[in-house]
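Note that one protein chain is taken out, while the other chains of the complex remain in position.
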Amino acid sequence: MTDWLREVEPLTLKGQIAVPYTWWAGDTASRFFTALRDEGKILGTRCPECRKVFVPARRSCSRCFVEMDQWVELPPEGVVEAFTIVRYAHPIQPAEPPFAYVLVKLDGADVSFLHIVKKDLQDLGVGRRVRAVFKEKRDGHILDIDAFEPVGEH
Amino acid sequence: MGKAAIVGVAQTKYERRKKDQIFADLVFDVTREALADAGMTIDDIESVVTVSNDFFDGRTISGMAVGDACGGQDKNISTVSGDGTFGAFYGLMRVLSGFRTTLVVAHYKGSEGSVPVTTNGMFDPLFHRLLGVDAVSSAALQANVYMNRHGVTEEEIAAVSVKNHGNALNNPYAQVPLRITVADVMASRKIADPLKLLDCCPVSDGAAAVIIADEETAKRGGRRPAWVKGVAHCCEDYLLGDRDLADPAALRAAAAKAYAMAGIEDPLSEIDVMEVLEPFSYMEPLWLEGLGVCRPGEGASLVERGVTTMDGRLPVNPSGGALSANPILVAGLARLVEAVLQVRGEAGARQIKGAKTALAHGFNGPCGQSHCVWIVGAEG
Partner (left out) sequence: MGRRVAIVGTGQTYHKSHRPDVTSREMIREAVVAALADADLTIKDIDAVVIGNMDHFESINYVDTYSVEGSGAFMKPVMKVSTGGTTGSTVAIAAYYHVASGLFDRVLAVGFEKNSESDTTAAIITCSDPVWDRFSYSGAIPSLATEATAYMEKYGATQEDAAMVGERDRGHALNNPYAHLRRPLTVADIMASPMLAYPIKLGDICPRSDGACAVILAADGIAQKIASRPAWFKAVSVRHTYTWFGDSTDYNKGLVSLQRASREAYAQAGIKNPVEEIDVAELYLPYTWAGLKWIEDLGFCGPGEAARFVGDGNTHMGGKLPVNPSGGVLSTNCIGATALLRVAEAAIQIMGKGGKRQVPDVKTALATGFGGCFWSDVVILSAVRP
């Protein structure tokens, strides 16, 4: 398939799909994000059927297919269920590598919360306790939590 | 289930950059080759399913780019946005509903888009998008959960990469055939712990096609049908934190259904070869656990124990799998194409001797959220 390349210059056209998006957070996630922004609180919701606490908060339980209307405040602390230290850089990332993605089981929650860890990466491990560090100036989105960081001893 | 068979298959060679072909060219080529393989002309095709994704193609209504190229003119045509195994599933349903034949064709050009950006688009726009998580970093999290749960070592998953890249040496369509060792994988560049460069699939361009036919058409002279014995798919929860990433529950459910349809009780002894979608090395053992080949935690030792190697009891990914070429969406259909070639005994240097029953697998969504399992057999 290389012959044609001698005869014709292989052109490309540069393009980008530049569609602006405004995602409505809806009443459930709006409450989650305003609590995060205004009070530095992490809110979850409890399913009235399976009694599981989901965080971040959402309107319905996918397993029981019922609405969740009971709000639960969760502590900004929990245990690492999974982590990865990212070594490649890309503009979509919120931090310079190396940084880590963590799934944190906040105390009292039944599911894990996805976020990042930016420092003390050498201390990370499954089972490690971590705590959310909130930004000073918060805008009402998930990065109002600046990152999680390891707490206490191993 | 009514009887149906795959009667024609085709795939392109998978490459990093196909500079000489646009989507329509790729689709045109595999359509013609699949027709030739089936001994058909385009007039024999009654219905068409194309497979593409608007994110990956950088185009709204991405199916529109290939409607002419696949011979969809004046036919009942549709587009599945998802892995090719799901597109083929729709093709099968159309045949079972009364179309004598359905052509299923998938295309993808990783060279034309940004994999981190488009796969970041899989994640929740409110909760996760801003975290920058993508297909690779989410897979690394899943690898961490899986390996930590069962004490799987990095060397054990590296052995999958060594096996599959080595198998790819026998596959003229593969993009990255490599003769490497576990030490090479371990020494390759760290991407996202525990994944290293050679634990990860390449970015690929390519296309694949299958033609599915009803029983009467499949039995007509000269055809080499691969009969559909069982097929099912299933989806689990969306947010990564809601799932047990080390337990592929949706895959287990899909496999159980497909096995029941095919009358398979013990996949390890009743299936001759498997082609599973493993863009990351740890996925092969994890999916094999989901497929019931072994108990949870035992998947990682299958290579070392020689079970899944070419001369093993159940060779897995003789083609080299997605580690050797991963045109997203096409990659699952390529697994099905390979399974068909195996039961036809036409897989060339990668043929598993005497293969009569083969399994193909594909998935959609982050960390294998929605799985599709196909079982094809040489006998109807």
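All chains are identified by letter, namely A and B, in their written order; residue positions are counted from 1 within each chain.
Assume a contact is a pair of C-beta atoms (placed from the backbone, for glycine too) under 8 Å apart; a residue touches a chain by one contact, two chains touch by 3 or more.
Model, not experiment: these values are computed from the prediction.
Colleague: Touched by the hidden chain, which of the shown chains?
Modeller: Answer for the hidden chain's contacts among shown chains: A, B.
Colleague: Which of these, B:V30, B:I45 or B:V66, touches the one chain of the complex that we don't see?
Modeller: B:V66
Colleague: Going by the contact rule already stated, which one of B:Q21, B:T217 or B:Q369 would touch the omitted chain in the full complex?
Modeller: Going through B:Q21, B:T217 or B:Q369 one by one, B:Q369 is the residue touching the chain not shown.
Colleague: Across the whole complex, list the residues on subunit A that are touched by the chain not included here.
Modeller: On the side of subunit A, residues 13, 15, 17-29, 58-63, 65 touch the unshown chain.
Colleague: Which parts of subunit B face the unshown chain closely enough to count as touching?
Modeller: Its contact residues with the unshown chain are 1-2, 22, 24, 53-55, 58-61, 63-69, 72-82, 86, 89-90, 92-94, 96-98, 118-119, 121-122, 124-126, 232-238, 249-250, 253-254, 364-366, 369-370.
Definition applied: only the chains that are shown with their structure count from here on.
Colleague: Measuring from the mean C-alpha position of subunit A to the mean C-alpha position of subunit B, what distance in angstrom results?
Modeller: Computed value for the inter-centroid distance: 29 Å.
Colleague: Within the complex, which stretch of subunit B touches subunit A?
Modeller: These residues of subunit B touch subunit A: 19-20, 58, 116-117, 120, 125-128, 130-134, 136-138, 140-145, 148, 189-195, 237-242, 245.
Colleague: Please output the residues of subunit A touching subunit B within their complex, sorted ascending.
Modeller: Residues 1, 4-5, 10, 15, 17, 21, 23, 25, 29, 33, 54-56, 62-63, 81-88, 90, 92-94, 101, 103, 111-116, 126, 141-143.
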